[in-house]
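One protein chain is absent from this view; the other protein chains keep their places.
Should a chain be cited, it is by its letter among A, B and C, assigned in written order, with residues numbered from 1 in that chain.
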Amino acid sequence: MFPAKFEYYAPTTVNQAVALLKKHRDAKVLAGGHSLLPTMKLRLAQPPVLVDIGKVKGLAGIKVAKGGATIGALTTHATIAASKDLRKQCPAITEAAALIGDMQVRNRGTIGGSLSHADPAADYPAVMIALGAEMKAVGPKGARTINASHFFKSLMTTALKPSEVLTEVRLPPHQPNSGCAYVKFPNPASRFAVAGVCAWIALDAKGRCAKASIGITGACATATRASKTEAALRGKELNEETIAAAAAQAADGLDCLSDIHASAEYRAHLVTVLTARAIQQAVARAK
Amino acid sequence: MAQLKLTVNGVIYEADIDPRLLLVHYLRDTLGLTGTNVGCDTSQCGACTVLVDGLAVKSCTMLALQASGSKITTIEGLKQDGVYHPLQQAFWDNHGLQCGYCTSGMIMTAVDFLKHNPHPTEAEIRHAIEGNICRCTGYHNIVKAIKAAATQMADNRPLQRPQGQV
Amino acid sequence: MATQIIGSTVKRREDPRLITGAGKYTDNIVLPRMTFMAILRSPHAHARIKKIDASRAQKHPGVLAVYTGEDLKKGGVNPIPVGFVLPDMKTAQHHPLAIDEVHYVGDGMAAVVATDRYTAKDALDLIDVEYETLPVVVDGEKATHAGAPQLHPEAPDNVAYYWKVGAGDADKALTEADGVIKQRIINQRLIPTAMEPRVAIADYQPATGDLTLYTTTQNPHLIRLLMALVLGQPEHKLRVVSQDVGGGFGSKIYLYADEVIACFAAKQLARPVKWTEERTENYKATIHGRDHITDAEVGYKKDGTITALKVKTWANQGAYLSNFAPLIPTFFYGPMLQGVYQISNFFVEVWGTYTNTTPVDAYRGAGRPEAAYLIERAVDWVAFELKMDPAEVRRKNMIPPFTSAPYQTSMVYAYDSGNYPATLEKALKNAGYADLRKKQAELRKQGKYMGIGISTYVEITGAAPAQVAASIGAGVALVESALVRVHPTGKVVVYTGSHAHGQGHETTFAQIVADQLGLSVDDVEIVHGDTERTPWGAGTYGSRSQPVGGAAVYVATQRVIEKGKKFATHMLEAAEADVVFEGGKYFVKGTPSKAITFQEVALEAYTAKKVPADVESGLEAISFFNPSNFTFPNGAHIAVVMVDPDTGKVDLTRYICVDDVGKVINPMIVEGQIHGGIVQGLAQALWEGAVYDDDGQLLSGSMMDYALPIASNLPSFETSRTETPSPVNPLGAKGAGEAGTIGSTPAVANAVMDALKPFGVRHIDMPLTSEKVWRAMQKK
Partner (left out) sequence: MALKIQGKVMVDAPRDQVWNLLFDADVLKHMANKIPGITVQRLVQVSDDKYEGAASIGVAMIKGKYDGTITVLEKRAPEWVRFRGDGKSGANWTGGEMVLTLTEQDGKTSMAYEGTGNVGGTLASVGQRLIDTVGKHFVQHGTKALAAELAARSRKQ
């Protein structure tokens, strides 16, 4: 309940933040603080320096345009959950945001903070993978873009370098005849995802599956893709049987984690159930 | 040490504080506003909920410095002109509390919630207070109280929430 | 005569301060020159302490002192005693700070006192401890096995006590039964989680030798007595104050090490010392509840009659015996296994065992939930085996109504009053039981699994007839007292030894007095929670505050009325035998028009204008109420659940209950107690459970992993009551604090098992998590 001592900086621009991170190699970026502060209060994390980007201008907000949507890193889960424009284009992300933690957590927690922290049980990563989102990172050498498929490296580890700040998330434009959905099985205590699945489905002119993209979170050390299910859906007529058959392969090859709430076997099972449910919803939305 | 400037219940405060001071400790220990309670270390229980710029947040999961420049409302700032906030009144009328420890946080959460959902269903109320744990009431009368307050408030003064916020 | 305030809903007088943030919780107290204490707790479940080096901590700026177990011992601090003693009990020494060995994760080893909380916490990290780790046992049964790690030399095989109770001939009855069900059944360990963590502030005045302890307790008087023994502080120089308490559920009954250390440190430093528990600390350092492993054998006849119950229970008591621990799995458990049924053959054996876990003591229900869960599951097992309706098996075995004379059970107790069949039938009717069964059958055809669970419980509260309690091992008389003091203007202050932590005594006790004296509730003030202001009370737990504490208030009020009659007699110039008191007025029988008010009499009591010298002035009375028997609240609870066959997730869709808690003072408050109780009980069935690994690490060590009930997982409740007044106290009250908890665990567990019936599942252990339920469904 009492964090250890640290030095505190509150830059007002991204460049200042990056400069501070470059100078203090063990520094941590503080956004909403809902991943970092609980860990610091338990003294499991004791960063010597905090760079609070909460006062950096221009990092919060949602822009939805024809070319896709951009979400500033400091945009809170609550704002995302409430965005009607975003819901229209991409209901999976508003669904995921609305299921994070609880109302107070959603009011403070930010998308940038959550993604940078890359908790294995966080909700967004599944959505990012399924939607093919891109992360904009700014570092000492300028800005770069990282695709979600390459962003989540391993347990709580992303492709961000220590001196980089995640500034923006970009979602590709909405495709006609496509739909997406996020379905979650929450841990009864922490509300984290025991497993969570996001499905994005595009239909062809005949109503068959043109493309499927499915992200899984909660089940493994890091968010991942259900490649076999995606392949199994492609070109298929989408009905209860084909969806079930494809979803049954969603956990194939996954090294599922095990804890006091769910064994690896049960997690793998949940992944298949949630995958089927997410696909069904996505298909319904695509039609 | 670092400079903090914020407004709490309409009063402006300035202080030089240890950066690690949590907002809840600043409110309780420095300002003596002990109506905001601490019930867990892990951001689950919601006993410490206050409004920061109108939004319900867990003040144990926020550095006091992160609130710099913000307007904070605590349970002590809810009663206006000697009149209870409709939620305070409804909690009393409906026996929405027993030990009272979660009550401040529960009411502050509900204040924020009813601003953007003035006519909630029971399920919506139950979803809204997921981040507030009560060990005494089984939530039955809390839900009833929030519903009663919503009805009362909707009759009297519709409130609009800023765009884009839940 | 009463004015019907008893039995009416009166809004709580506690609430205005609590809804405005003006509650007086202990952590809100700030004293001049106050210091802050933090406790270094063992990260090992069992280890020898080779060395504690606090030199770095002592040098840390802001640190005033660091204490270890040796320091306390040298300072004359005694081990913490056990307040309930069974024959041949092996009590391990429980030092407030460990000496030589630690026995569970959370065992205190050193205390730091510093100028602020952050510094105290920083200094903990600077204490170097060298341990030699020892083998660990966390399972209450395995602890007794040959070769198990031994915790205390005093207790061979880790057995703190062996206890048994029986009736008839269980073995013979089992042999003669048409069928016998053998089942291992686990009542898992729970973490009470009162929302307010514990806090202690000790304030010592060296000039006078007075020590004041502000603490979060359910029973200040008990704490004072125990603290006096442990600290060697004279009882009259020790004051224990407990203001608003943020919930207890049993966990704040006991004298805790932290309170002792704070007092010791305050005396050493001559400065106030404050200790505030953190939640993760609370999960390890505050008692846990339940934790039984039981092997049960149930004998039954083909017609559903239950003939025998044979039970072996290993009650995990944790690393040390907490103050009342031995009472819970014995007298509050064994005899209550009879439930509401006419069963004559029992044999119950209990081993109370030491393990490398947090000590276990009374948690809401305490012993009775364990008993009710077992017998109510057993009834459903019989129904399962015989393919009978569980309601029918209950009807078959139920004790018939007894409202005029007590019912002598097969073991130990005589139930005070009850009409169990009426309660069950009312619950079935309120639930629409027949329709529910029809709907269940339809849903099953669609592959949807609905479950309906019934429990008909009885519990024991209102502890206790002092002489009975003493004879079974209680260290203190469980009587309650009240001093009713009438001021000259007729305003009343009641000083009660009971102490509320959410139950609303300031309202209900005032209702009793106002009702009897014909006053407004606002004319009555209730003072509690301060040993210097109130007479003795054993505390608020075990649903005893109304049947014992409330009864004391009632009796003292009657004594005030009687005393008032002496003044009234002279004021009315009548014979005392002719004076009556009704509706707040004294008058001569038959002439109510010439009445004098209670206020006039009160004034006379302090002015003596009319009374002669032989009538003693003043108007107040005290009562130490000693009930003639325990009370036995009971009820019928029905839960309806839906089970998702894909995931095993259980959704509670309806909850219907009918409780008989005797006469009710304030229906709103009683209903609130039932609501809260239901949720605590059903949370055991569905979600809660403390998890230790084999190393004795508490893996469910925070709210992130200990699944407390949240609003979105619950429906609203359909509550209702029957009322058979208890004859053992003048209020007719039985107590309502634990009823919901005791009834709901088996109701919900039975409902889930009912849903799983098509899968051939008779029993799975709680908590009925999605994974467990899903696995059970895979087996068919």
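The rule we apply is simple: contacts are C-beta pairs under 8 Å (C-beta built on N, C-alpha and C of every residue); 3 or more make two chains touch, one makes a residue touch a chain.
Quick caveat: nothing in here was measured; it's all calculated off a predicted structure.
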{"item": "Neighbouring shown chains of the undisplayed chain, as defined at the top", "value": "A, C"}
{"item": "Full-complex contact with the absent chain, from C:Lys90, C:Arg117 or C:Lys284", "value": "C:Lys284"}
{"item": "Option from C:Met704, C:Ala749 or C:Leu768 whose C-beta touches the chain left out", "value": "C:Met704"}
{"item": "Touch criterion as defined above, residue of A:Lys22, A:Arg43 or A:Arg208 at the omitted chain", "value": "A:Arg43"}
{"item": "Residue numbers in subunit A that touch the chain omitted from display", "value": "28, 36, 39, 42-47, 117-118, 120-121, 154-157, 187, 190, 192, 220-221, 255, 257-261"}
{"item": "Subunit C, residues in touch with the chain not shown (by the definition above)", "value": "41, 43-45, 105, 124-125, 133, 280, 283-284, 691, 693-695, 697-702, 704-705"}
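We adopt the following convention: only the chains that are shown with their structure count from here on.
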{"item": "Pair exhibiting more inter-chain C-beta contacts, A-C or A-B", "value": "A-B"}
{"item": "Whole-Å gap between the CA centroids of subunit B and subunit C", "value": "30"}
{"item": "Centroid distance [mean C-alpha coordinates] between subunit C and subunit A, Å", "value": "44"}
{"item": "Residue numbers of subunit A (touch at least two other chains)", "value": "1-2, 4-5, 42, 189-190"}
{"item": "Residues of subunit C engaged with two or more neighbouring chains", "value": "117-118, 278-280, 703-704, 708"}
{"item": "Sites on subunit B touched by subunit A in the complex", "value": "2, 18-20, 22, 38, 41-44, 46, 49, 52, 55-58, 60-63, 65-66, 68-69, 109, 112-113, 116, 128-132, 164-166"}
{"item": "Parts of subunit C lying in touch with subunit B, wherever the complex brings them together", "value": "11-12, 14-23, 25, 27-28, 30, 117-118, 193-197, 244-247, 249, 278-280, 501-504, 668-669, 671-673, 675-680, 702-704, 708-712, 714, 716-717, 740"}
{"item": "Subunit A partner contacts - residues on subunit C that touch it in the complex", "value": "117-118, 121-122, 125, 278-280, 646-647, 649, 687, 691, 699-700, 703-708, 713, 769-771, 774-775"}
